[in-house]
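One protein chain is absent from this view; the other protein chains keep their places.
Then we have chain A:
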C-alpha cells in the first residue's frame, strides 16, 4: 500500500503538485494568523486584544476560503483519478482501501505543504506585520513572533482541514463503480448530494442568524457581521453549484451567438460540459470576488451612515484579505493546471478535425474568460446581497456611489483574468506542440 501511495503521487505529479501548492498557500495564510496570535500572547494588553479580534476575522475568512478551495481542489484531484481508482478496485482493492489511500495521499501532501509553507512564512511574517499595523498605535513596540508551537499548530490546522475537505472526494473515490468509470470518457458530473444540501442549509441558517442580529446594532458595529455575508453567500453558491452552474454558464455565454466564433462555441461547451472541472476553477474566484467586494461594501455602508468612519487602509486590506485572496487565486489557477492533461487530447482531436492553432488558442482564451465571467456574476451577486443587507440594517438610503466595492470587484476580476488566460493558454500551446497521433492513440 505504501508503495502504491508514493508511486501514484509521483506518477500523477501534475495533479498532486497542484494540491501541494494549495496546501502551501493555506499554510502560509495560517502562519500569518498563528504569528498574530503568538505575538498577541507575548505582547499582552491592548495589542493582544486587538490581535485576537483581527485574527478571529482572518481565521473565519481563511477557513471559509480554505474549505472551499481545498474541497474543490481535492475533489478535482479525485475526479481526475477516477480511472485509476476503478483499476485498483479491479485488481482487488476494497473500497475502504481506496479511501485510505486517498486520505493518506492528502495527509502526506498536507504535512509536506504545511512544512514548506511554514518555512516560507518565517522570513515573511515580520515585514507583513509591520506593514499591516504601520498606522496602528501601540503596535510599534510589538515584536512579531512565529515559533515552533505556532508552526506545529499550522501543520495540525492544515492537516485537519485537508483531511476534512477531502472526505467527500475520498468517499467518492471509494464508491467508484469500477466498470462504469472505465467506460466513462468524461469527468463525471458531481450531483447535488444530501451532504451538500445539509451544508447549504447550515450556511443559509448561519446567514439568516447573522442578518437577524443586525437590526438594532449600532451602525459602527455593523462592519464585521456585514463582512461575513459575502463569503457565506459565496460558500452557499459553491455548495449548491451542481444545481445551477451548468445552466448559468450556458445561459450567459449564449449572449455571444455561436455562429460568431468557433472558439467561443468550443469553450462554451467545454466549460458547461466539464462542469465539475469548471466549478473547481470558478468557486475560488467567486470567493475572492465576494471577499474583496463584500469588505468594501460593508465599509461603504458604515461610512455612509456615520461621519467618523475612515476608509480602509492598504495594510488592513492586506491583513484581512491578502491570505484568502492569494489562496483563492492559487486554487483557481492550480485547478486549470491540474486538468491540463485532459485538455491535451481534446486539442489533438481538434487539430485532427481541422482546427488551426489560432482557433485552439482562441478557444483557450475564451474558456478563461468564461470562468472569470461566471465567477464575476456570482461574486457580484454575493456583494449585492451584502450591500442590500447593509442598507437595510443601517436604515440609510441608497448610497451616492458604489465606486469602492465596484473597483474592488473589478480589480479581482481583472487579476483573475490575467491569471486564468495564461493558465489555459500555456497548456494549450504545450498540447499543440505535442505529437497529436500519440495523444489520440493513447500511447
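Here, a contact is a pair of C-beta atoms (placed from the backbone, for glycine too) under 8 Å apart; a residue touches a chain by one contact, two chains touch by 3 or more; residues count from 1.
What we mean here is this: contacts and distances are computed from a predicted model.
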item: Per UniProt record, name of the chain withheld from view ["Ferredoxin, 2Fe-2S", "ABC transporter ATP-binding protein", "Na(+)/H(+) antiporter subunit D" or "AhpC/TSA family protein"]; value: "ABC transporter ATP-binding protein"
item: From A:81, A:274 or A:303, residue that would touch the chain that is not displayed; value: A:274
item: Among A:248, A:287, A:351 or A:412, residue touching the chain not depicted; value: A:351
item: Where the missing chain touches chain A, by residue; value: 183-186, 262, 265-266, 269-270, 272-274, 345-346, 349-359, 435-437, 439-442
